[in-house]
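I have placed the structure first, in the form of structure tokens, so that the comments after it can refer back to it.
Removed from the display is one protein chain of the complex; every other protein chain stays in position.
On to chain A.
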Amino acid sequence: MNALAARRRHPAAIALLILLGLVVTGVGYSVLAPKTASATTASASQVEEGKKLFLANCATCHGLQAQGTKAGPSLAGVGAAAVDFQMGTGRMPMAAPAVQAPRVNEVRFTQEQIDAVAAYIASLAPGPAIPSPEYTSGENANVALGAELFRVNCAMCHNFAGSGGALTRGKYAPNLRDIEGKHIYEAMVTGPQSMPVFNDDNISPEGKNDIIAYLHAVDKQENRGGMALGNLGPVSEGLFIWVFGLGIMIAFAVWLGRKAA
């Protein structure tokens, strides 16, 4: 200790301290930082394969260099996450121009093909990468906190139970039932279509995982009070009581009215 103390005014000490600080920060960052990098690193052949797929399926609207045209935006900087979300949920390639690309259940590309296109787009400019499964599984997460985050950030468009809601001029926030955690995460970091971006400063990766856990819990939840009527709120309840409540009552009233005489 004394030896160290004696050398504290050594000219090299300051340089050594700075070096130490940098190493600690660097190691600390690599340990603590959210792991958003893709698990698989893109190989040159994958990028090449992705470019071919891009030219065949996407370039009509997005341009030969993904620079964008009147029909579709530039894809520089959208990142692998955007490609994985848009193609993985069947939104892209879009079947026909419309106010909004709808989710399609039948995805026409294999995950390898999607990964290849993602690698190609990611090679153009840096952007959000495909999230690591650690933050998209919805496991080891706080459902109650996720529900609160969902209500504060998402419910105003997607409805309290993720049933979806209307936006202006035919656009809409889609239903969030039975969506893969990965896609939920990617939507939050890339902000597809009318959706805002929720980056890691808005909602931390752990928070995003909590939201995914909440949405998965909603998917699995049995309806405590009986039929949920689409989880749409009082409108469907009103429709139900007018059609069924009143209908049954009138049927009984007619029956009873005939009965006596």
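The definition used in the following text is that contacts are C-beta pairs under 8 Å (C-beta built on N, C-alpha and C of every residue); 3 or more make two chains touch, one makes a residue touch a chain; residues count from 1.
Just so it is clear, contacts and distances are computed from a predicted model.
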Chain excluded from display, named as in UniProt, from "Cytochrome bc1 complex cytochrome b subunit", "Elongation factor P", "Fe-S cluster assembly protein SufB" or "ABC transporter permease": "Cytochrome bc1 complex cytochrome b subunit"
Selected residue (touches chain absent from view) among A:A59, A:V107 or A:A155: A:A155
Of A:C61, A:A76, A:M94 or A:A228, the one touching the omitted chain in the full complex: A:A228
Residues of chain A (touch criterion as defined above) contacting the omitted chain: 99, 142-145, 147-148, 151-152, 155-161, 163-170, 172-173, 214, 217-218, 221, 223-229, 231-235, 237-242, 244-246, 248-250, 252-254, 256-257, 259-261
